[in-house]
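Shown here: the complex without one of its protein chains, the others still in place.
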Amino acid sequence: MTQSPNNSQPLDAPRPTIPLPRGPVPQAPPERERRSIEIKIDGESVAVAEGSTILDAAKKLGIDTPTLCFLESLSPVNVCRVCVVELEGARTLVPACSRKVEPNMSIRTDSERVRLSRRLVLEFLASSVDLSTAPAVHAYMDRYDAHPERFGSARATVAQPVIIDNELYVRDYSKCVLCYKCVEACGVDAQNTFAIAVAGRGFSAHIATEFDVPLPDSACVYCGNCIGVCPTGALMFKVEYDMRQAGTWNESRQTQTDTICPYCGVGCDLTVHQQEGQIVGVTSPVDHSVTHGNLCIKGRFGWQFVQIQPVDPDGK
Amino acid sequence: MILLWGSNARETHPIFFHHLLKGIRNGAELYVVDPRRTSSAQWANLWLGLDVGSDISLANAMGREIIVAGLANEKFIQNATSGFEAYKAHVEKYTLERAERETGVPAEAIRRMAHAYGSAPRSQICWTLGITEHHDAVDNVVALINLALLTGHVGRYGSGVNPLRGQNNVQGGGDMGAIPDRLTGFQHVENDQLRAKFEQAWGVKIQPKRGWHLSDMFEAMEHGDLTMLYVLGENPADSEADRHRALKRLGGLEFLVVQDLFYTSTAELADVVLPAAAGAFESEGTVTSSERRVQRVRRTVPPPAGVRDDLEIIFDLARRLGHDWGTPDPEAIWNELRPLSPMHGGMSYRRLEEMGGIQWPCYDESHPGEMFLHGRLWSEPLIGPRAPFSVVEFEPPVDQLDEQYPIRLTTGRRLDDYNTGVQTRKYASPLRRKEALDVSPEDGQFYKLREGEKVRVTSRRGSLVAPVRFDSALRPGLAFLSVHAHDQIATNELTIDAVDPKSGTSEFKATAIRIEKV
Partner (left out) sequence: MDLHFTDAQATAEERVAVDSEMGAPESSWQSGQRQDSDRRDNDGQSSERPIGDTRTAFAAFGGDAHGRRHRLLPVLHAIQNRIGWISPGALNYIGLRLDIAPAEVHGVASFYGMFSLQPRPPIVAHVCDDIACVTRGSDKLCADLEGKIGPAGSSCSGGRAIWLRSQCLGLCERAPAVLVTSAGEKSHERVSAPASADAVESLMDDAAQGRLPAEPDVLNVQISVPQSAQNRAGKESEFLPLRLLHRIGKGGAPTLETYQKLGGYRGLRKALDLGPEGTLGELAASKLLGRGGAAFPTAKKWEALFLQRDLLRHDPARAHCVICNADESEPGTFKDRILMEGDPFAILEGMTIAAFVTGARQGYIYLRGEYALAAERMQRAIQSANENGFLGDNILGSRLQFNIEIRRGAGAYICGEETALFNSIEGYRGEPRNKPPFPTQSGLFRQPTAVNNVETLVNVPGIILEGGSAYARLGTENSAGTRLFCLCGHVARPGVYEVAMGTALRQLIDLAGGVVGSGKLQAVLLGGAAGTFVGPQELDTLLTFEGTRAIGATLGSGVVMLFDDTVDLRQILLRIASFFRHETCGQCVPCRVGVVRQQEALQRLVIAKPLGSVTQEVAMLREMAQAMRDASICGLGQTAASALESAMQRWSLFA
């Protein structure tokens, strides 16, 4: 060993005071007090803190509002419009997910106008997008009696080939409802990599890398946070995709267990999805204060070493 | 203001960096000190590309500038610290000009950083191995602590000195007493009173003297003082600096036991290999993260046939040695330590579950845990001892550059890999490229190299052949190798085991090399 010179004052004497004495419990600076705002929803009064949305207030009353593009951890883009509600005095319906409550608002969540718009939105989506891996949307469609087939069979859709350009995840934009969530997760709301963006305009607007280059040529760092937020299965773990193709994917035989990522010291919570003793996917809870649902490539995909079976009974 | 020093957190701590980015989006300033213009540095308001190992000079000059500019927090210094006068006298000679000479960073940049750090209402310093993988690792750390004491950026919300821990439970290992001089909860083994508490609880005598740290052990192997080694979940054959020497030492052992998930390079040398379950996925227990948050790990899938949990192996080993500890129960073991380790006292499994982990210290079941440490330093009158300034002197890396070895090689991690790659090399990362020696485009031109061309890389200890890749994040004279792919490039053939005597860490970050065409 090369013994190095070292000229600082010795610090390695036993410290009788370790562990250090208790001080006051540290506190975060107090949050600004938010006044309580009372509004009426479907005739019922509800009070929520200033800055809350109509969606928050509706949730408090136990009203189930359909959402697609909304996620707690992302900035609301309010583009799917399936959450629209009727605000008394407003010319148009308003999106519950982003509209902040104001005193004395009176809201209707199940009026004829609301039902019509929600139904049409669902019909528009289901008539243009493959929603076969979006069970939540099907439940909404039953609820609002949506019949997308009434637009005929010659209607325009976003059908296109599946993109498999890497070993970790698959992109099937036939299933994309353009909710912007993946772009937000890749961008300013979490990962800040900006490997994908909305490109084009109108009905041909789509999620793309620059010039649609394959992911391995793009800025993608495979954090998989886009998959974590995708509501329709347009973005899917390759493992899941392959199992679905092979007909072995079976959610009723899956369980989820939380553990902590084995890599760096940040302490990310991993929700491990297993089927028949095999890991089939990793997510993270949106409400976890460390991850907010986000992971990196190692946390999301670096578990495959667990699946490797010993090749020899000695364990070698 | 966030000062990221010797850390490429964008790639090594990606989810921590998300939080940091939120700060940047909210208007926080980021300063990055790193020899390479890393992906983290590209987010900075200012990047300071210092010479490898010149951190103390930079920190001392910052300290001097903060004092000269009147940005020192005199009240805090007076109330809560000791040794300020000695520190002030010591850093007086670290002028900006001297620091520019020693670090290569322009004086103006150092001045800007000092002022930004000193004048921001909240500043914090985060570091990683760029600070600690040096022969004067602990000195580097205290040089940064000095800055926090000087400005009072410690013990308050949003401030502090924050080592970003590199492994999911390196903090927990220390907490639990897996360091040579401490018992669980950082209680010093050489303190009779503390030791007596454990002896009483466990009904055994504990050696009253500290043990060896890793580098001590390897030296002891050299001298024949250590002849048997039981390695759990480490791969020193790949990870030790100066690999050639490390292998010789391991090979000289009389008996080597390796307990690991895989048949690692170290396992290949072993007399007995014990196949173990994967801690994070196949066993129950807790780990402690970089923010001192104790969290539960759980068995998510059963381990493969014939593979056993670490606890079971240790329990069986105890049984063979004549101690029947019964059936291993992680929660019972945890509850055994809670009364012994005050900082874990309030962490029942139930609370850990409910609260999504708890940050120590957590003294009792009504205590919420503490989001930051050292708040006591702001109490008046001060609770506990004063926080000491330390006097540290700049000293260049041990492995010096000369005509023969003109290039500075530094090492680090890449985003998609981890340490010696035992776990990460098992998944198909689309980011993974064939490992290569990264050099600056200018050096590529100077040595008349093509990208991908193989070169011989030689240090004073060893030599290897590697393809080159040009990386404009590097300046001429600076090269980079990752530590992940020892099957392709055994980086530690080159590195030096100049060890920091206080921490036992080798100077992985600074190797002198030369590059030759083959």
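Note that the chains are named A and B in the order they appear, and that numbering of residues resets to 1 at the start of each chain.
Quick note on the criterion: contacts are C-beta pairs under 8 Å (C-beta built on N, C-alpha and C of every residue); 3 or more make two chains touch, one makes a residue touch a chain.
Every value quoted in this text rests on a predicted model; they were computed, and no experiment measured them.
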Per the touch definition above, residue among A:E44, A:E88, A:D110 or A:D217 touching the missing chain: A:D217
For the chain not shown, which residue from A:S128, A:N225 or A:T283 touches it across the whole complex? A:S128
Considering the complete complex, identify which of A:I37, A:I196, A:I279 or A:I297 is in touch with the unshown chain. A:I196
If the hidden chain were put back, which of A:G43, A:G62, A:G89 or A:G152 would touch it? A:G152
Where chain A meets the left-out chain, the residues are 77-82, 84, 92-93, 95, 98-100, 113, 116-117, 119-121, 124-125, 127-128, 150-152, 154-156, 177-178, 187, 192-205, 208-211, 213, 217-219
Residues on chain B that touch the omitted chain in the whole complex? 10, 24-25, 27, 35, 37, 39-49, 51-52, 100-101, 104-106, 109, 396, 401, 406-408, 440-442, 472, 475-478
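Going forward, only the chains that are shown with their structure count from here on.
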If we count contacts the way the header does, which residues on chain A are in touch with chain B in the complex? 1-9, 11-12, 14-29, 166-168, 188, 190-192, 215-216, 220-223, 257-270, 272, 274, 277-279, 288-292, 294-299, 301-306, 308-310, 313-316
Partner chain A, residues of chain B touching it in the complex: 12-16, 18, 21, 25, 135-136, 138-139, 142, 155, 157, 164-171, 181, 185-188, 190-191, 215, 218-219, 222, 261-263, 267, 273-275, 278-282, 287-291, 293, 295-302, 304-307, 342-343, 356-357, 361, 363, 367-368, 370-377, 379, 383-385, 390-393, 395, 398, 415-418, 422-424, 426-431, 496-502, 507
